[in-house]
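Here it is: the structure, laid out below.
Note that one protein chain of the assembly has been removed; the remaining protein chains are unaltered in position.
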Amino acid sequence: MATGPKVANTREDLLRVEGLTKIYDGAVKAVDNVSLTVATGEIFALLGGSGCGKSTLLRMLAGFETPTKGKIFLADEDITNLPPYKRPINMMFQSYALFPHLSVWENIAFGLRRDHVPNDQIKERVESMLSLVQLGKYAQRKPHQLSGGQQQRVALARSLAKRPKLLLLDEPLGALDKKLRETTQLELVNIIEEVGVTCVLVTHDQEEAMTMASRIAVMSEGYFLQVGAPDEVYEMPNSRQVADFIGNVNMFDGVVEVDEPDHVTVRCDECVHYVGHGISGNKGMSVGVALRPEKILLSKERPQGEFNWCEGEVVEIVYFGDHTTYHLKLPNGKVIKAQEINNTRDLSCGLTWGDRAYARWNDLAMVVVTQ
Amino acid sequence: MAKVQSFMRSLTQGRQLVIGVPYLWFAILTAIPLLIVLKISLSEMEATSVSDMIDWTNGWPTVKLNFASYLFLSSDTLYFQTYLSSLKYAVITTVICLAIGYPFAYFMARSPKHLQPMLLMMIMLPFWTSFLLRIYAWKTLLVSNGVINNVLLSLGIIKSPLLMMNNSFSLLVGMVYSYLPFMILPLYANLSKLDLRYLEAAADLGTSPFKAFWLITVPLSKAGIIAGSMLVFIPAVGEYVIPELLGGPDTLMIGRVLWDEFFSNNDWPMASSVAVVMILLILLPMALFNKYQAEQSEVKV
Partner (left out) sequence: MIKLFSRSWMIAVYIFLYLPIVTLVVFSFNNSSLVTVWSHASLRWYTVLANDADLIAAVGLSLKIAFLSALMSVFFGTFTAFALNRYRRFRGRTLLASMASTPLVMPDVIVGLSLLLMLVSMQHWLGFPERGLFTILLGHALLGTAYATVVVTSRLREMDGKLDEAAMDLGCQPFQVFRLVTLPLLVPALVSAFLLTFTLSFDDVVLSSFLSGPGYSTLPMVVFSRARLGLNPTINAVATVTITVVTIAVVASSFYQSHMERKRKRDIALAYSDKNQ
């Protein structure tokens, strides 16, 4: 792999990771043969639950962990064995790790001082960073004199001050409360795009990954389940695990009955799915059909036709304000969830506990996942 | 790659230095001295110096082990009694400290939050003043013509002075006095962290406050009780200064015997073997304590 030509297509790929593996204590595979490329200017998210290996992968990129196997290239330079302080990579730490004994100003200047940047340039750079994150008047405060959101911005300014080629973000919004998150998310993306730095971010929060990243890698047990744009991962999960992990999903198990290039049907215990596109499978194959709750419509009238609907009893209604989730118990005992937008002030559908209801969906609403 | 190697080298050099310095320091000042004690305990006194363990007189080294001190130690019942009485006083001290310290720590943890730092500081303050001087102060209080007897006599409460000095009473007062803070501090640390909602839950489920204390507070503070007892018991076993200043001829303590063997009798092998047995005496409760801690951490995992 490493023998490939070094000149071609280098302008696009900034980070290239090849077969990276980390084994702890000779047994536990934290990261298992991961390869990826990140293009210049991209925001790349590693998404996964705790212990999926995303943090270990990030720490290997930063240089805090030595890979057991594999290589890391940054702008075609092999940095696998470079210590963290020699890498042109900076990290914004989870819960920020701001130096408590230094002022905001000195925190931001810290990295520049290590590079022996002349004082006047340090001053200029720190001040531009402070104005970038709009913290100019807090320059002389100590970190504990700042609120959580302000600390987060200092951490960002500190990690951007050295103009790293690659910025690593470790759960960048994890320490903030929910309300602050939404505004900070957008602010963070704006700043990153303004600076134009390439980013790898680690998060367990799918919403965070979807809103911030241009591409997402869903990780589990040390390897990538799927890599793709946010909508791709959400609308076209390539496996049950991904479908399950990202958002809510109703899973139906079934067998392919008709396999045509432009459509397939899948017979399940509960209903027959008519899928309006071809799949890479063949007749008689067992597959799963993933259907998102928001793509289901509920009604009291029995739908037309024989495909893409089922009947059940409303067993639970959960009101969220902007939408309501109905739990529908099907004749075979399976419970599916359906989400209805509350677009009028009277509660829609007119369904209540114990009602019989019909769930229907169109032929492009679901995804067929082969195991 | 050269850079990486030099970095790795400097890192391992730094690591070797950081580990090596304390290793050398403690090896020279604890491990080797203890081995020397063991060695000397197996030698005998020859005029003014200790016999060599390795004998070269035949032209080749022969190891001479001399168990005379240990034999004497086991044959003379005085030593056995002294060990026993050291243990006895240490146990009694621990129990009294617990009996006084537990309610105290409990009340302290329940007192108003803003007063607690002050109350805590007042427990620590005597600890910062000389231990020796505080023991000496008890001497001035307890002797027959001491402050307490003088006050009681002048008030007419007693007719003749109470005998409170140079006996097990004065010894225990001194020991309890010196070690009480060591019992209170871990107990307080433990009890002040106790979540009061447990007690509320117990009350809610129909438990009387007194019962709740025995069923909830005491079991949850087990770690504090054990830590405090260890902190009192272990130094109490080997105590020398308190028995020397406050004890009497009947209050045998092993620390004093060791001191006398060394300074008065000049018998180094004997003093060393007394020390070796004393170490064994302390290692036993330490081992039990470590086992308990290991079990506790296992439970947490």
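As written, the chain order gives the labels A and B, with residue 1 at the start of each chain.
The rule is short, and it goes like this: a contact is a pair of C-beta atoms (placed from the backbone, for glycine too) under 8 Å apart; a residue touches a chain by one contact, two chains touch by 3 or more.
What you see is a predicted model; the values in this text were computed from it and never measured.
Enquirer: Can you work out which residue in B:Tyr70, B:Phe169, B:Tyr198 or B:Tyr240 touches the chain that's missing from view?
Expert: Checking the options B:Tyr70, B:Phe169, B:Tyr198 or B:Tyr240, the one contacting the hidden chain is B:Tyr240.
Enquirer: If the hidden chain were put back, which of B:Val91, B:Ala189, B:Ile216 or B:Ile279 would touch it?
Expert: The single option touching the absent chain is B:Ile279.
Enquirer: Can you say which of B:Val91, B:Ile123 or B:Leu162 touches the chain missing from this structure?
Expert: B:Ile123
Enquirer: Taking the full complex into account, find the residue in B:Phe72, B:Phe104 or B:Phe169 that is in contact with the omitted chain.
Expert: Residue touching the chain left out of view: B:Phe104.
Enquirer: Which one, B:Ala31, B:Leu84 or B:Val218, makes contact with the chain that was left out?
Expert: B:Ala31
Enquirer: For the chain that got dropped from the picture, name the residues of subunit B it touches.
Expert: 10-11, 14-15, 18-19, 21-23, 25-34, 36-37, 40, 100, 103-104, 107-108, 110-111, 117, 119, 121-126, 128-141, 143, 145-147, 150, 177, 180-181, 234-235, 237-241, 244-245, 255, 258-259, 262, 268, 271-272, 275, 278-279, 282, 286
Enquirer: Which parts of subunit A are in contact with the chain that was left out?
Expert: Those residues of subunit A that touch the unshown chain are 62-64, 83-85, 89-91, 93-95, 97-101, 110-111, 114-115, 134-135, 141-142, 144-147, 149-150, 158-159, 162.
Keep in mind that, in the parts below, only the chains that are shown with their structure count from here on.
Enquirer: Roughly how far is subunit A from subunit B, going centre to centre by Cα mean, in whole Å?
Expert: Distance between chain centres: 57 Å.
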